[in-house]
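Shown here: the complex without one of its protein chains, the others still in place.
Now for chain A:
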Amino acid sequence: MKIAVINGSPKKSDSASTTLLKDLKTCFPKEISFIDYDLRVSTMSPDIIEEFNQFDALVFAFPLYVDGIPSHLLSCLCEIETYGIENKAIHVYAIANCGFYEGKQNRNALHIMQNWCEKVGLIWGQGIGVGGGGALSSLGKVPLGKGPKKNLGTAFNQLAAHILAGTSADNIYLSINFPRFLYKWAGQLGWRQSIKANKLKVKDLGRRL
């Protein structure tokens, strides 16, 4: 079985998408290998699109931007549609994560991916919408299925089973296992630390131009 793992985060390192894809890979038997792709810019080479034909599954991971797909990734999806993919047996799976607590807020981005599959003629497999994405890169060492990653572990095991079986299933929406009020507090503390590190004051967070 050949699986492409496509990271749609624009960040070179420490992205939530990177953490999520790393965790997902632990749900597969050891003999399964993956080919990794990074789509960080708004264009991709036709050679890469051509390579996609060899896979049984394309697994995308990306951050939620303004309720949808980041524009650079959307642009790549358009290029794939224009170029075309001949292998219509490919299943597409997607993991969207958002900084908001509720995984359900990723629903429109996953529906956009689903609509893209329809246009390109690929098979929509399943989407996972992860809430609390702002905490993920700092939870890199927490094993999947434990503590704040308990719900994630359950969802990823189901996703991996569907990828291996080449089956489709309903999207799953989840939040990290961490209280919302604490996540909100920690997030806001993070903004205060960042703005101070930039030699600005906390009140500048609300600066009006």
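The rule we apply is simple: a contact is a pair of C-beta atoms (placed from the backbone, for glycine too) under 8 Å apart; a residue touches a chain by one contact, two chains touch by 3 or more; residues count from 1.
Going forward, contacts and distances are computed from a predicted model.
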item: Choices "Exodeoxyribonuclease 7 large subunit", "Flavodoxin family protein", "NitT/TauT family transport system permease protein" or "ATP synthase subunit a" - which one is the UniProt name of the chain not shown; value: "Flavodoxin family protein"
item: Option touching the unshown chain, where A:77, A:96 or A:155 are the choices; value: A:77
item: Candidates A:2, A:22, A:146 or A:184 - the one touching the absent chain; value: A:184
item: Contacting the left-out chain in the complete assembly, out of A:26, A:53, A:87 or A:194; value: A:194
item: Positions on chain A contacted by the hidden chain, ascending; value: 9-11, 15, 41-42, 63, 65-72, 74-75, 77-78, 100-102, 104-105, 107-108, 111-116, 118-119, 180, 184, 187-188, 191, 194-195, 198, 200, 204-209
